[in-house]
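Missing here: one protein chain of the complex. Every other protein chain is in place.
On to subunit A.
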Amino acid sequence: MTGTTVARSARVGSRSVPVAVLALVLVATMVVALAIGSVHLPLSTVLDVVVRRLGLADLPVEPVDDRIVWQLRMPRVLGAAAVGAGLAIVGVVLQSITRNDLADPYLLGISGGATVGAVSVLVLGFGGGLAATTALTGGAFAGALASLAVVLVVAAGRTGALTPSRTVLAGVAVGQVCAAYTSFVVIFSGEHDAARRVLSWTLGSVAGVRWGSAVFLVVVAIVAVIALWCVSSTLDAFAFGEVAASSLGVGVAAFRWIVLTGTALVVAALVSFSGAIGFVGLVVPHVARILLGPRHTILLPASALGGAILLVWADTVARSLVPGQELPVGVVTAAVGAPLFAYLLWRGART
């Protein structure tokens, strides 16, 4: 009880302190992540490279260090941070407007659709004329958009209203169809390696992120965070359900359409680069809510930063735990996140 009371009064006293602390932790995490890997670099070297590249000072830097830190690791770290932030913040929003604790960023069938697209490229060789990563990203994005469209049509039906329960069920139905297609293609492809490649795509990775895609991902994540932060009070208004939100002046039907489709597009964009990384979007919002309370002005930035921190660490572990081999980052997020989440639930149930 005491622990939570203290956390609570801190929240009331100075609400933006946790966000500032998380921002510092994220910066520190990124610096450390740049130093860790198959080659370990001293933190001072990392800082020298970054300071020189940002044009703050013309420090002497070894070209090989510059290449490792700035060309290889930096885009990956930025990509991980952006994907983590984006998934976490979308998780917060979807849990709030559906009032469903199990809502995650893939609620509208996006992971299934993206996997269908990815499988079509990986196994069936669609988009063969394009560069491999472009085809994969494009295929996943197209698949995600297609499944999103089907989910929206099925959920809205003739009434045009996206009720949360119908939307969740439509997502489940479309997800099942996508899973069936994926399994069918993998089993009947005759390629021994197909199952492994598809599974590892599904579990997610930011290994393929280069500077171009890193910048894109960061822009998507920042736009999403700012846009959703601007509607924090509207999200707060859903605390007591839709009728209450409506009586507080929220145009519930329009808001739900805009937010559901907008966040789905964000997730589709992220997932087409990273694969459907699980757990971040489900768990980070809950942890943030347990620690900082349910008000969106704090919850949204805190979750974004928390998701970024978690995914940067998870990716760092994924690329350095087993020498010479990459673990799927989704395995790490689940392995790290689940016990932490379970602990917080247990602590919450005790008080």
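Please note the rule applied: a contact is a pair of C-beta atoms (placed from the backbone, for glycine too) under 8 Å apart; a residue touches a chain by one contact, two chains touch by 3 or more; residues count from 1.
Note that in this section contacts and distances are computed from a predicted model.
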item: Listed names "Cytochrome C oxidase", "Spore germination protein YndE", "Integral membrane protein" or "ABC transporter ATP-binding protein", matching UniProt entry of the absent chain; value: "ABC transporter ATP-binding protein"
item: Touching residue (missing chain; options A:T29, A:T167 or A:T234); value: A:T234
item: Of A:A244, A:I258 or A:V322, the one touching the omitted chain in the full complex; value: A:A244
item: Of A:G37, A:G208, A:G262 or A:G293, the one touching the omitted chain in the full complex; value: A:G293
item: Hidden partner chain, residues of subunit A it touches; value: 8, 12, 99, 101, 229-234, 236-237, 239-241, 243-244, 246-251, 289-290, 293-295, 297
